[in-house]
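Note that one protein chain is taken out, while the other chains of the complex remain in position.
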Amino acid sequence: MYNLINDVKKKNPLVLHYTNEVTINDCANITLALGASPLMSYSKEEVEEVVSIANAVVINIGTMNSSYLDLFIEAGKMANKYNKPVILDPVGVFATKTRKDFINRLLNEVKFQVIKGNSSEIKYIGGFDVRGKGVDSFDDEEDLLEIIKKIAIKLECVVASTGKIDIITDGKNTTKVHNGTQKLKSITGTGCMTASLIGSYLGCTNNILQAATMGVITMSLSGELADKEEIPIGSFKVKLMDNVYKLNEETIKKFGRVEM
Amino acid sequence: MYNLINDVKKKNPLVLHYTNEVTINDCANITLALGASPLMSYSKEEVEEVVSIANAVVINIGTMNSSYLDLFIEAGKMANKYNKPVILDPVGVFATKTRKDFINRLLNEVKFQVIKGNSSEIKYIGGFDVRGKGVDSFDDEEDLLEIIKKIAIKLECVVASTGKIDIITDGKNTTKVHNGTQKLKSITGTGCMTASLIGSYLGCTNNILQAATMGVITMSLSGELADKEEIPIGSFKVKLMDNVYKLNEETIKKFGRVEM
Partner (left out) sequence: MYNLINDVKKKNPLVLHYTNEVTINDCANITLALGASPLMSYSKEEVEEVVSIANAVVINIGTMNSSYLDLFIEAGKMANKYNKPVILDPVGVFATKTRKDFINRLLNEVKFQVIKGNSSEIKYIGGFDVRGKGVDSFDDEEDLLEIIKKIAIKLECVVASTGKIDIITDGKNTTKVHNGTQKLKSITGTGCMTASLIGSYLGCTNNILQAATMGVITMSLSGELADKEEIPIGSFKVKLMDNVYKLNEETIKKFGRVEM
C-alpha cells in the first residue's frame, strides 16, 4: 500500500477542488507537495468540463458560501456521471441546521466514495436519513470503531474518521492510524488538506480504503515528524508542508503506525 | 489586564469572521495561535445560527465583495440582536466613495463595540454623519489623541487607532501602546489579524477597552519581537505567527510598553 506514494509522483493526478476560501491555498500546495496537481474552480459554466478531466473531486463546505451551494451539488453529480471518485469533507456539520440540511442534500443527491471528518462530524452524519435509511442516533457507550463501521455500511462508502486514533473503514475492512499530534489542530486546514491528499491517492488506485488510509497517514505522520522541540505553529506549518514533500515509502515503513 | 491572554487559552472563544478573501487564512491562523477558535462563513442561510453561537463577530470590508455586502450588514444586526460584541475593520474606507457609503450604512445600522483601523481610516470615519450626529472634519493641527477621543465619543464605542503609537480609547479612558515595528506594514493582513485578536479577547471579557488594548499589544509586541537582524518578510510572517503562539503574560509584562 505504501508504494502508492510513488504512484502519485509518477501519475501526477488532477485533483479538482470545490472548497472553502480559508484553506484553498493550503489545499493547492499540499496537493503539489505530494506530487499531484490541484485545480480549483468556482465556475458553474465549466463544471462538467473540469470534472471530466479530473482524476478525483473534493467537496468541502467550510465557509458555506451561499453562491456555491448549487455548484457543489452539481459538481458531485457530475463526478458520479463521469465515474470520478469524490470525497466529502463536511466541515462543522453539527454547528448549524443550515450545514446539516446541506450535507443531507449532498448525501442524498451524490454518491461519495470517501467521507472524511473528525469523529464528531462523522457520528453526526451517521444519524442522517440517507436515501430512506432512517434517522439513527448512536450510543456514546458503544465503541467508536463499531459506530464508524455501522456508519460506513449505512452510507455505503469509506469513512475516514480522524482523531486521537484515525479510523478508516468500509464497514468490513478497517485500518487504524496511530500517528499524529495535537498540534495539527493548532493550524487551520489540516483536515481540508487531508481530503486533498486522499483525493491525490484516489486518482491513482481503485482501492478506496487504501487511498483514504494513505491520505490520513500522510498528514498524521508528517505532522508528527514536524512536532519537535515545542515548535511554534508558524514554523510548524512550514515544516508540515516540507515533510509532505519529502515523505517517501521508506519513511512511512519506518515510522508509520498503521493497524490493519 | 495581561492575564486575559490566559483566559483566551482557557475559554477558547469562538470568533466569527465576515471578512475578505485576501487574509482570511491568516485571520484563522492568528485566532488559533492565540488559543481561540475561528469560524468563517459566507452563508446568508446560517447567519443567525452562527452569530448566536459565536463569542465575538469581526466584520472586515477588505475586498468589498459585491456578493457579501448585505450579508455583512445582516451579520452585524444579528450580533446586536444576540448581544455579541462586534468589531469593525473599515479597510481602505477613504479610498472610494463606495467604501465610504458602505461603512456609513454599517455604522448607522449596526452598533459596534470596537472600531479598529489605522489613524487615517479612523479620522475619515470620524467625520461621518452617524445616527444624525452631523458631519465633522478634524483639524490636522489638533493632537491625534484628542481627535480619536472625540471620535470614540461620537461613535459611542471603543476606537483602536493603529500607527506609530497605537491609541485605544472609549473617549474617557485611554491606553497607548508604544510597541511595534514598521515591518508590520510590509506584509498583508496584520491589521485584519489585529481585529481577529481583539475578537478573541472580547470573547473573554466585558471590559471592551482592555480587550481592544490586548489585541493591539499582542500584534504590536509579537511583530516587534520578530523584527530582528533585518529579517526579510517571508520569514517575518512565520516568526510573527510563532510569537503570537508563544506570547504569555510574562512576556507582555517584560516587554510591553503600555501607557494607561
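When the chains are written out, they are named A and B in that same order, and each has its own residue count from 1.
In this text, a residue touches a chain if its C-beta (ideal position, glycine included) is under 8 Å from a C-beta of that chain, and two chains touch if they have at least 3 such contacts.
Every value quoted in this text rests on a predicted model; they were computed, and no experiment measured them.
> Per the definition of touch given earlier, which of B:8, B:238 or B:258 contacts the omitted chain?
Once the missing chain is taken into account, the touching residue is B:238.
> Which residue among B:173, B:188, B:207 or B:251 touches the omitted chain?
The one listed residue touching the chain not shown is B:188.
> What is the set of chain A residues that contact the non-displayed chain in the whole complex?
21, 24-25, 28-29, 32-33, 38-46, 49-50, 53, 67, 71, 237-243, 245-246
> Would you write out the residues of chain B that touch the absent chain, in ascending order?
20-23, 25-26, 62-67, 92, 95-99, 186-189, 232-235, 237-238
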